[in-house]
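This is the structure I have questions about; it appears just below.
Left out: one protein chain. Kept in place: all the others.
Right, subunit A next:
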């Protein structure tokens, strides 16, 4: 009931902002302890992320992955499910994308391969989420446990496939062959050049547009369809869902399928957009960072875009920072990222009650 008296902007903007600022404050202390100037460091970080075209390109390229995994977490979360298997689903989704590219790159044009790759990534990611979903819905095994286990299984499976089946003959590195160019997603700088928009080269590619489309799709699905209605009913009041004749097991399963499919799209960006071959560990923790993105973005597509760009900026600005100030090693940058995740994700509710309480008291007074 108290929720009503807290202004909306407080919970969707002020609290996340304060959390991030707290994280930056602690990061500043870390940098001070290293004997460096935090203000200068912040300057490099911001410049690195947003100061020039290539930097922005990198920021958005990282953000693309985080939008996919953030959406994946949020769809499940809206149904009351905590899918922390985004990492594995992204990995296997990437396999789907890669296989499509490997099979069709010499026979079909991009206009056909791209939709096939989207389907491939979605199907493989969804398939990887299906087993935990089934076990949750029909056997009561908690998805948190099973999805995390499936991350490890995905990791082992990919090593096996790449080493034994997909590796190029005669090469040491466990990569597939490089795809023909017909299976490369166009870079944004290529895509926009015909329209007279000149961008510096960066890994940002067409999958960013697909990420935005997915945001619209998720928004429509959750708030404007009967499936979304069922999903939200299940997520907010499972008893009411039973009363309404909603088949909770069925909803659980297809929500997880959508969630896994969304995570699988990371492969579009990484495999088809940038690396142009199947390789190990391309998911690099995006699946886990997606949890923080989703939490910080309040499980809403718009919030997720904002949070994903923030985290993308941390990735990109952070590497710039490590380059400019050698005392701040890449490991310290990871510490800063970790602090942001800690404060905006894990400690999300630390200040919430106090801040909301302040506004409730103010509105009562």
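In this section, a residue touches a chain if its C-beta (ideal position, glycine included) is under 8 Å from a C-beta of that chain, and two chains touch if they have at least 3 such contacts; residues count from 1.
Convention: contacts and distances are computed from a predicted model.
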**Report entry** Name of the absent chain as recorded in UniProt (options "NADH-quinone oxidoreductase subunit D", "ABC transporter ATP-binding protein", "Cytochrome P450" or "Glycine cleavage T protein (Aminomethyl transferase)")
**Finding:** "ABC transporter ATP-binding protein"
**Report entry** Residue touching the undisplayed chain, where the options are A:193, A:244 or A:346
**Finding:** A:244
Requested in this report: Using the touch definition up top, pick the residue from A:142, A:171 or A:224 that touches the left-out chain.
Outcome: A:224
Query - Touching residue (missing chain; options A:177, A:232 or A:352) - result: A:232
Query raised in the report: For subunit A, which residues lie in contact with the unshown chain of the complex?
Result: 1, 3-4, 220, 224-226, 229-230, 232-233, 236-237, 239-240, 242-247
